[in-house]
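A single protein chain has been removed from this complex, and every other one stays in its place.
Now for chain A:
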Amino acid sequence: MENVKIESDHSLKNVSMQFLRQYGGILAGLVVLIILFSFSSPHFFQVKNLLNIILQVSIIAICAFGMTYALIIGGIDLSVGSTIALSGTAAALLLQQHIPFVVVVLIVLLLGMVLGAINGVLISKALIPAFIVTVATMGIFRGIAYIVTDGVPITIQNQTFLELGNGDLLGIQIPIYILFALFIINHIILSKTKFGRQAYISGGNEEAALFAGINVDRLKIWIYIITSTMAAISGLILASRLFSAQPNAATGYELDAIAAAVLGGTSLTGGSGRILGTLIGAIIIGVINNGMNLMDVPYFYQLIVKGLVILIAVYIDIKNKKRSN
């Protein structure tokens, strides 16, 4: 709802004040983390490593962009990890049949849309809660990925496809370009289009959206289509980066994606959330992972630190909600 207010006031000063109010905390947190890690590891603050971090978070971040849509309408999509695995295996199987790269990418994106439509229809038309629908499809999509591969990873040899995750252009890896292109596209969709405004309105108050004449069912289906399509893109990049499709890949990534979105200020109760916030949230998770690795923090402690970050973010979210009510 506060997002609607932003739209109405475009003077430069107000826009920058809004920006600070919205992202000041999380940006400051990111800067603090970067400074701390820079002091504790000589390898951290190097252009090479910073690019490395963005490369490492690209898969989660793209998936989290999609998750942001689902969260904005007050929904959730727990099937994205399985969608990543299934779209990766689909790509590998198609490439094995020597189908050209472009066609494979298009088919996999289409597959992502179909998977999203299944979630969306079950949620909006069959009226099953999103949590239940996507827990179920999480299992179903994963099961299909295991069946079509016999549970065994499939090696990918198509050079063009391998460039997608491993190639670079002017010293910057391809996934980083994809990440920023998708950031801009999703940012525009959510903040500048009628579709985006409708999403915020129906997430904030579904009944009001219905009274305003918004076709909420159709809107929801499209939201879940976008969420799954983003996951499918993540799946393509992941399979390329791993030189293979792993049917058990991306287990638990749905939770990382939710964590990134929530860290970035997206509310789990719907109505608010921004793509820039999600991007910063994902980068924070990446910085924590990378920084702790460089400092040689034992893995089990890393799990605790990451868990604490998520707890804190949700706590702040709830506290802010209470205050604004």
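Going forward, a residue touches a chain if its C-beta (ideal position, glycine included) is under 8 Å from a C-beta of that chain, and two chains touch if they have at least 3 such contacts; residues count from 1.
Following the convention adopted for this analysis, contacts and distances are computed from a predicted model.
Participant: Choose one: "Monosaccharide ABC transporter substrate-binding protein, CUT2 family", "Alpha-D-ribose 1-methylphosphonate 5-phosphate C-P lyase", "Peptide/nickel transport system permease protein" or "NADH-quinone oxidoreductase subunit N". The correct choice is the protein name in UniProt for the chain not shown.
Facilitator: "Monosaccharide ABC transporter substrate-binding protein, CUT2 family"
Participant: Based on the whole complex, identify which of A:64, A:78, A:238 or A:258 touches the chain you can't see.
Facilitator: Touches the omitted chain: A:238.
Participant: Specify the residue from the set A:158, A:186, A:266 or A:289 that touches the hidden chain.
Facilitator: A:289
Participant: Given that one chain is not shown, which residue among A:17, A:212 or A:312 touches it?
Facilitator: Only one listed residue reaches the unshown chain, and that is A:312.
Participant: Have a look at A:145, A:249 or A:262 and name the one touching the chain we're not showing.
Facilitator: Hidden-chain contact among the options goes to A:249.
Participant: Considering the whole complex, not just the chains shown, which residues of chain A touch the missing one?
Facilitator: Residue positions of chain A that touch the missing chain: 24-26, 28-29, 32-33, 36, 40-41, 43, 46, 48-49, 52, 55-56, 59, 150-153, 155, 166, 238, 241-244, 246, 248-252, 288-301, 304-305, 308-309, 312, 316, 319-320.
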